[in-house]
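Complex shown without one protein chain; remaining protein chains in place.
Residue numbering begins at 1 within each chain, and the chains themselves are lettered A and B in the order written.
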Amino acid sequence: MYVAVKGGERAIENAHRLLAHERRGDLSVPELSLDQISEQLSLGVDRVMAEGSLYDRELAALAIKQARGDMIEAIFLARAFRATLPRFGMTEAVDTGVMQVQRRISSTFKDIPGGQVLGPTFDYTHRLLDPSLASGSAPQEPATASTAETPMPRVTDILKSDGLIEPSPQQEKDKSVGDLTREPLNFPADRDLRLQNLARGDEGFLLALGYSTQRGYGRTHPFAGEIRFGEVEVEFFAEDAGFAVPLGAIAVTECQMVNQFKGSATEPPCFTRGYGLSFGQSERKTMAMALVDRTLRARELGEDLVAPAQDEEFVMSHSDNVQSTGFVEHLKLPHYVDFQSELGLLRKLRAEFEQANASDPLREAAE
Amino acid sequence: MNAPAAAYNFAYLDEQTKRMIRRAILKAIAIPGYQVPFASREMPMPYGWGTGGVQVTASILGPDDVLKVIDQGSDDTTNAISIRKFFEKTAGVKTTTFTKDATVIQTRHRIPEEPLHDRQVLVYQVPIPEPLRFLEPRETETRRMHALSEYGLMHVKLYEDIARFGHIATSYAYPVKVNARYVMDPSPTPKFDNPKMDNCEALQLFGAGREKRIYAVPPHTKVVSLDFEDHPFSRYRHDAPCALCGADDSYLDEIVTDDRGGRMFVCSDTDYCEKRRADGHRGTESAVGPDLEAKHG
Partner (left out) sequence: MAEIDNDQPLLIAEQLGKSYGHQLGCRDVSFKLYEGEVLAIVGESGSGKTTLLQLLSAQLKPSAGRVLYRMRDAITRDLGSLGEAERRFLFRTDWGYVHQDPALGLRMAVSAGANVGERLMAVGWNHYGRIRDAASSWLDRVEIDAARIDDAPRTYSGGMRQRLQIARNLVTEPRLVFMDEPTGGLDVSVQARLLDLMRSLVNELGLAAIIVTHDLAVARLLSHRVMVMKGGRVIETGLTDQVLDDPREPYTQLLVSSILPA
């Protein structure tokens, strides 16, 4: 005899308890501390801050711990927390020109004022697994030198002073900067919203799109004009004080791509720009972002729209991994009512098909 | 580190956000069937799991409301439980499984069998608000089609179905025309439920969190399922009475009982079924045999 299944509530409670147990794992193994995550998995923390749109290393580390290392789950936690925070306003634009540079490279010139500063990078490591890390490492003291006084003008500013690169596209003066988290996205979207969307976007998705442009799906002939990583001051204009007040410093990575030149009947040709900016040391993200930013400018630069990376609606509607994981994973929710309807329809159509075919043999026999 | 504030505002959302959502709701009510964009907030449950419905409910809930939450017609499915607990925790409102006692009903994929009354609001969870989405993926184009009332493409789809299958091949999320103006997606309710939307006494609100749209059907609004004169809209329901309560007018779930093809069909609306059984109605598979209980009218 059938009894309707009940007890969903208790099942959920048990599931949550089991989850917490699995998260802790073997009790004989020391528990992860937030400091350990923040210090030793710092690039993971950077990613959670960037895509979670929230600069707080400790919270990001907590999210990673709570999410058991699932980065998108951690990003979701950061975003959900962010949504509860009161908002005071908008800071002044950060000035990456006066960044405390830890790393700064350019592939467009052999040497530049301020020099090529390699900084902490995987770039030239040999990807050989290092067993010595398994037993704990005692890294050597790194070499130091002072770069504090050396000016490091942006490569793109150097090109601009010669008129070789387009000026950074300016927004109209009175227009306020758009905010995706406050207004629903509307197409066509202006560059400010596009950049915000890309900054919060999934690194893997943007990486694939950027890669596709390099392989011919919307080619933009990119050069890495400059990539820099370091700390910048964040300033907030305080009404009462009447001037901008420094709130602290954050670490950001900035990438400026120099792209295919463009001219028109009235303008001489010059290089075009692609821009990427991210919290923490996120080079892959900012480079991919800059590639996609430039590709999405196809419309305003009058280029033929033929590739997925040029399709603004496609790129911006699918870049948010919190949204995409929500919808993909929602397929786990019960759908049996709709499935029932489909079953009904399918059974009906099959019955009609059988009937239609059953009558044919008689006709053939009659001939 | 400062622990995040343990106390949340009533129903989780801050008042500013609720105001913004209510403005969108009012616009939606003023233009029945029209999708109003709104700045959906990140909620503590994933997009696609009811955040739109939750935001709408959170914005209209008051301390005296009585909330019912169902998924697939049942109060006891996991996500319905999760959402109900969310509101118990953040709003402390009374909750119920009885349809007639609820003032706000949040639902996924079903409309309750019992007719709603004018002191109720039905909040639907919507995954894809745009009825034309699978015919035309571009938002810019579908917006224009709605604005200019260009629904030819929708009818092309219906025509194609009949040409190919002999029937309109949409069994759920069946498009409707609201107030003789906008074509609307009723959410993935089975087409069986469509007629309940027409001239309903309750207010019907639709929330799509991930797609950031809210729409509404005010009470006593005309809602007509799209069809052709010679292929009129028809409801589908498995042709049998409920095995537990004997109802022959409710939407049925198919339960697989064994691996030899054994099947049983019971009411999807659990409250409706329980109520009928409490009133003495019986089906063929109920605990007490059909002849041992007197049937009430």
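Definition applied: contacts are C-beta pairs under 8 Å (C-beta built on N, C-alpha and C of every residue); 3 or more make two chains touch, one makes a residue touch a chain.
For clarity, every value in this text was computed on a predicted model and none was experimentally measured.
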Full-complex contact with the absent chain, from B:26, B:156 or B:240: B:156
Chain A, residues in touch with the chain not shown (by the definition above): 264-266
Touch list for chain B against the chain that is not drawn: 144, 147-148, 150-153, 155-156, 159-160, 162-164, 228-231
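Heads up, the rule we're going with is that only the chains that are shown with their structure count from here on.
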Intercentroid distance (Cα basis), chain B paired with chain A, Å: 34
Residues of chain B touching chain A in the complex: 1, 4-5, 8, 14, 37-44, 46-49, 51, 71-73, 76-82, 85, 108-110, 127, 137-140, 165-167, 169, 171-173, 188-192, 210, 212-213, 236-238, 243-244, 251-255, 257, 264, 266, 268, 270, 285, 287
Chain A residues touching chain B - in the complex, by the definition given at the top: 1-2, 4-9, 11-12, 58-59, 62, 76, 79-84, 86, 181-188, 313, 317, 322-323, 325-330, 333-338, 340-345, 348-349, 352
